[in-house]
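One structure is given below, encoded as structure tokens.
Of the protein chains in this complex, one is absent; all others appear in place.
A, B and C label the chains in the order they appear, each numbered from 1.
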Amino acid sequence: MITTDDVEQLPTDTMLVNMGPSHPAMHGTVKIMLEIDGEVVKNADVQIGYLHRGFEKECERATYTQIFPYVDRLNYVSPMLNNVGYALAVEKLLGITDRIPTRAEYIRVIVGEMARVCDHLTCVSASLMELGGFTAFLWAIKARDSFWELLEELCGARLTHSYVRIGGVSADLTPNFLDKLESRIRLVRSLRDDIRKLVERNRIFLDRMEGIGAISTQDAISYGFTGPCLRACGVAYDVRKDHTYSVYDRFDFDVPVADGGDNLARYLVRMEEAEQSLRILEQAAVQIPSGPVVIDEPTIVLPPKREVYNSIEGMIAHFKLIIDGIRVPAGETYSYTEAGNGELGFYIVSDGTGRPHKCRVRPPCFYITAALRDMVVGENVADMVPTFGSLNMVGGECDR
Amino acid sequence: MTAQGQPPTFVPSSLQAALNWAQKWSLFTYPFVTACCGMEYMSVAGPRYDIARFGAEFPRFSPRQADLLMIVGTITERQAPVLRRVYDQMAEPKWVIAFGVCACTGGFYQNYTVTPGADQVIPVDVYIPGCPPRPEQVLDGLMALQRRIQDHRGHNQRSIGNTAVASVPDRKHLPVVKDGTSMMLSPENRMPRNGRVL
Amino acid sequence: MSQRALDLLRERHADAVLETGSHVGDEIALVRKDSIFAVLRTLRDDASLSFDMLTDLTVVDYLGQKPRFEVVYQLYSLRYKHRLRVKAPIMDESATECWIDSVTPLWKAANWAEREAWDLYGVEFRGHPDLRRIFMYDEFVGYPLRKDYPVNGRQPLIRRPDAPPTDDLTTRLQSGSHDRRVE
Partner (left out) sequence: MTTTPPKPPTVDPGRLFTPPPLATPVPTPTAPPPLGAIVPPLPHVLVPTPPPAGTHPHAPAGFTGPARETDVSHVTLTIDGESVNVLRGTNVLEAARNIGKDICHFCYHPGLSIAANCRQCLVEVEKAPKLMPSCQVTVADGMVVRTDSPTVLEARRAMLEFTLVNHPIDCPICDKAGECTLQRHYMDHDHRLTRVDVHKVRKPKVKDIGQHIVLDAERCILCTRCVRFCDEVSETHELTMVKRGDHEELDVASGVRLDNAYSLNVVDICPVGALTSKDFRFQIRAWELGTTDTTCPGCATGCAVELQTKHEHAYRMVPRLDANVNGYWMCDEGRFTYKQLNHAERIHGALVYGRPMTMNHAIAECAKQLDGKKTAVVFSATATCEANLALAELANALNASRFVVGNPQGSGDDKLIDRDKNPNTRGAHEAAGPGARHEAELALEIAGGAYQAVVFVDGTGVLSDVTRQALRDLVSICFADRRTPISEACNVVLPATNWAETLGTFRNRQGRLRLIEPAWRPQGERRPQADVIRELLLAMHKPDTISSSSALTRKLAEKAHQAQILAVLDKHVDARPVLLRFAHSRG
């Protein structure tokens, strides 16, 4: 029989728990200090920065072309989208946005949307694995690899492509790329559907996703949410539609929106967006015109190797473009595209030399992760994992 | 001390070889996943490149249950003490693979925040270059480690029993490791204990 | 596109707005730093503008020029789909000068963004709820993204006593000291 003074002797103070920085669920290293009362999270301090790699500092000493490998590694789940976003920013500053060949624009759309599908599937499957659904993970990875092999065939790298160039893309599509793409699309779509069938009526899954980690629309906007996380709050904001760039106005696709802003909503939006991206891919594969894949501008594009090795003109042009970099007129711009996590912005300040004075990336998931505290306070500790997973916090992009 | 690559004399070499054989086929990985390479690590664990074929199948997320530490991705100065602690918590014998060029040398991040190679913090057995390395390359590195285990050349395999000295032949300047003790840090290098950085 | 916003700013905050202009299609307003909060509040609350989203906040370091820093706010309005860039110059890095009012009360997004700016550029945001370092660790001395901070000025927390030698500078910088070398 418990007496009152026994009760008084029970420990009643809250407990501090470290989640991360090395924690199975903290993909992309982040550390969360949880103050818990029993199972309930009283307070949380989200500490990022364990993957701060000095992106901006590195960019300030690299030429505009040398920056592509760095942007690859920002959101390393969908590097192509970063490539495209960065290229568009520099082209805006150069004032050559309208002169990019149409075929190059289509190729950018194709590789970008392939990356988007990979991004969403990876995010969803990773958080499913953390919920114990290992099968879904294996299927998603299979789908992703099927796309990666295509991209590898295109540019030689599975993950960090550095495929896009200022003024176009580095190489034309391989001969039977589009045919392969078509079959891969079918494969990916079927896998995606399987995953949905697998989990969406699963009780455990629903219990841990539905109504968990919800955030109100006002908060989401105030926190600067964009992309799937914002659309999961019922705001149909998609840069591809609202500020259409490249050739996105030529495709028929929908902007999926869910309400509630909880984990399930984010999951549904991502899965549906993958489908929409596949639709875009199908249309693009049909529409894509023939033609050059890079702008005809000798001050921006390297001359053909034959000229480099056999004529002094080509040699000098190659030499100066490599050593001095592409001379971007002094000025500054903020260019924005729709990346896997939302609005990926590049704020570039040029001082007229071949290297940027500042190259700032607007990381979508940085602002999303900032809201994590509000999402988990009051929930159970276990709900931490699916909530964090559904935000798709990518270390390279969040910490840069 | 015994010559490079030979087992300690007082352990019957056949028994030692049997032990090594057993260990190399049941490596329990602790994936210290920090960055881009994690994507490729997923693929390595995924169905196509199935690392399970080599007995390194199951990721253990507790250092106490793992004997292979895979440093997957960039190690920043802020992350380094964490890596160190995870390493210290692993039971011996233990092996370390630096997965990707960032973990090997810092890669093309030579700046104020990135540690120039995980071996600044802990000893490394196998370096897998590449940014990120292809899965085939990772499997190759794993097999290299298995050969190393079989040959009893792991960086601290010698510390089983209080026998002498092993040196890691990969890099000339890697230090002589006396049975586990030089892994201890001098006080000024010890990580802050106030929990802020960890 | 958001030319309207610039006009309205010039009439409402005539004394605060130093310069307005448009560059490669972006509208830009240069605002005195001591009235930044009032200006941004107008931009957010005015019904005809309603910049309800702070897309991004960062700092640019023009070393060797005066003003040395510029705090850059990227604003976006979900309702009108228009954007505006507001920039507030900061004279120099001296403690009396290198600060600006926090806009955390206006947008929650400002919380981490300002922490980042403080962490990497050392611009103090007055009135910020908790202005801590966010990327670097507390032991770190200096502000790495300033132009006079050496690219490879490492400040290691931990090293093996017998770590392999690195070919580049690994220093624990004294606060205020500059590496004179450009890597």
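What we mean here is this: contacts are C-beta pairs under 8 Å (C-beta built on N, C-alpha and C of every residue); 3 or more make two chains touch, one makes a residue touch a chain.
None of these values were measured; they are calculated from a predicted model.
Trainee: Check each of A:Q276, A:S335, A:S350 or A:T369 against the chain that is not shown and name the one that touches it.
Mentor: A:S350
Trainee: Touching the left-out chain: which of A:I204, A:A236 or A:A330?
Mentor: Of these options, the touching residue for the absent chain is A:A330.
Trainee: Return the single residue from C:E27, C:E70 or C:E116 that touches the missing chain.
Mentor: C:E70
Trainee: Over the whole complex, note the residues of chain A touching the chain we left out.
Mentor: Those residues of chain A that touch the unshown chain are 298-299, 303, 307, 309-317, 319-320, 323-324, 330-332, 349-354, 357.
Assume only the chains that are shown with their structure count from here on.
Trainee: Touch graph across the chains, line, ring, star, complete or other?
Mentor: Chain contacts: complete, every pair touches.
Trainee: Would you mind pulling out the distance in Å between where the CA atoms of chain A average out and where those of chain B do?
Mentor: Going by mean C-alpha positions, chain A sits 30 Å from chain B.
Trainee: What is the distance in Å between the mean C-alpha positions of chain A and chain C?
Mentor: Between these chains, centre-to-centre, one finds 24 Å.
Trainee: At least two partner chains per residue is the criterion; list those residues in chain C.
Mentor: 135-137, 144, 151, 183
Trainee: For chain B, give me the residues that contact two or more of the other chains.
Mentor: Only 78, 111-113 qualify.
Trainee: Which of the residues in chain B come into contact with chain A in the complex?
Mentor: Counting only chain B, the residues touching chain A are 32-36, 38-40, 42-43, 46-48, 59, 61, 73-74, 76, 78-79, 82-83, 86, 108-109, 111-114, 131-132, 134, 195, 198.
Trainee: Chain B touches which residues of chain A in the complex?
Mentor: 18, 21-24, 27-29, 49-54, 57-58, 69-70, 73, 76-77, 122, 126, 137-138, 141-142, 144-145, 148, 158-160, 395-396
Trainee: For chain A, which residues are in contact with chain C within the complex?
Mentor: Touch residues, chain A against chain C: 47-49, 52, 54, 56-58, 60-61, 92-93, 95, 219, 221-224, 235, 237, 242-243, 331-334, 336, 343, 345, 347, 349, 357-358, 360, 362, 366-367, 369-371, 399.
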